[in-house]
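Quick one: structure below, then a few questions.
What you see is part of a larger complex, with each chain still in position.
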Amino acid sequence: MDAIAPVTQAEARALLRDYVNAIDRGRLGEWPNFFVDACSYRITTRENEERGFPLSIMLCSNRAMLFDRIEATEKANIFEPHSYRHILSDSEIVSESDGALTMRTSFLCVRIMQTGETMLFVSGEYIDEIVREEGRCRFRSKRVVLDSSRIDTLIAIPL
Amino acid sequence: MQTDDDLGQRVAWPPEGVARAPYVLFSDPHVYAREQAAIFRGAAWHFLGLEIELPETGSYILSHIGDTQIIVVRDGRGDIHALVNRCAHKGTPLVFAKSGKVADRFMCIYHNWCFDLRGDLVSVAFEKGVRGKGGMTPSFCKEQHGLDRLRVHRICGLIFATFSPDTPDFEDYIGPAHVANIKRVCGRPLTILGQYSQILHSNWKLYMENVKDPYHASLLHAFNGVMKMDRLTMEGGITMGARGWHHISYSKMTVDPGGEVYEKATQLRSAEISAYGFGLRDPVLTDVWDDFGDKVSLTVQDVFPCFVLQQLRNCLAFRRVRPLGPEKTELFWTAFGYADDGADRKAKRLAQANMMGPAGLISMEDGMIGALIQDSIQGDQDKASVMELGGRGIDAVEGSRASEGSVRGFWTGYRALTGL
């Protein structure tokens, strides 16, 4: 039965690819659908992690908060139009347990303003916990650990 | 060489005074130099950090006042010193990590001169030369080559410093009401929840104007407006600090009597937003409590020129603003709670932290607005902004935040120190 079938690295990797593609192509409405209901999404920094500080730059502890966040981004918040381009390096399997696969992946994210200005926006690691639900792979937990503690301007679009 | 007259001439402040801010102030390098001397090295107090960042003897953090790096260190007697991070020999910084701990001295990496925790020079490598040859010139006297040490003031675990002997004592500098709010918010043992910073592509003053501008809070941050989290129609006001240089903007956790303007007035953006008809899907952002038993749910306090103490419901933070040249600024955030917070309150503060910082639901726009302005005014260096909400002066409008008096208060302090 599906829920039993363990998540393969290929499936996990495909999820990650589709996730960043959805963001890079501006399909933000799909963002919450990459997660299960009882999920956790965090953006934090390597420095806070190393110093044991629990603060997040962005924190959603369930899928409803993902919807609230993205609705704010699309309707309430105002910012200069821009898009991202994510580049993924190889993934490392950290653990596999009861059908959940935990994976670490180095990434770069380039930010492109509508003016054309292009910059290396952030670098860091994805630490993902991926499960199968209704036959489809989703994130149970996604932790985005940024290498830098200094953010340029703002983070409106999730990483 | 730029003379002072040159500068006054170029800035040419309009007759309306602090109801105007000439745009040239936001990009001119000579104005920037004047600010460094008159404000950052001048008669003003600057926030450096927290005592809890310095747990032991020799614990230090690296902070800044304008263009100057400052070592903040705890000595063996428990005193805290603010030292300019520049070796007296050839200018090498003594420390270059954000924070750390030394035993009882700072050793310069370049030629190993050593300074004690008060900044006094205690040893010079090869001072006597080698086998009687070389060494320091006889007239050299260590006493004259210590690190520059600043005046320090500590209040509720917050550390402030000033370069100038002329700066009034801290409590006179900000005034009793402002001392009271620091004690209100920081009067209990604090705990740091985390830190990060933001690069703002604008002059530092555009950010400080933003902080001191209650007018924008519910308009630029539409999330505030539509979520009824902070509106000018709520009960609240502005409390001006000593000489009007500082301000506290506050509002109360009450129902919003006249709030329908935010949904109806077609000249407000919040009225155009269809979202949130039924509020947020997740209640955590609105699941708040009265931290100080006074029903005041929001306070934003600044200490002129560059310090901010923020209470957004239960989301508490210090902000420190550092200019990086005329057109770039770094904004340092420290989120905090209380040592005695239970797991539940801590968790809720962390959730409410979604409102602050570079991704903050009601702060992200502040990271960008200054850069937009910086770009759009560059062609109009001869023009000025217009601030006439609540008059042209700095008197608080009793019980109202529909005033730019606090922004004019910033310019009052600015003009007093820079002479512009």
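By written order: A and B. Residues from 1 in each chain.
Criterion: a contact is a pair of C-beta atoms (placed from the backbone, for glycine too) under 8 Å apart; a residue touches a chain by one contact, two chains touch by 3 or more.
Predicted, not measured: the structure shown is a model, and the values here were computed from it.
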*How many of each chain type make up the complete complex?*
A x3, B x3
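Quick note on the criterion: only the chains that are shown with their structure count from here on.
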*Rounded Å distance, chain A centre to chain B centre (Cα mean)*: 31
*Which bits of chain B are touching chain A when the two form their complex?*
192-201, 220, 222-223, 226-227, 273-276, 280-282, 284-285, 330, 335, 346, 350-351, 353-354, 357-359, 361, 364-365, 367-368, 371-372
*Interfacial residue positions of chain A with respect to chain B in the complex*: 43-45, 47-48, 53-59, 61-62, 64-65, 67-69, 71-72, 75-80, 149-156
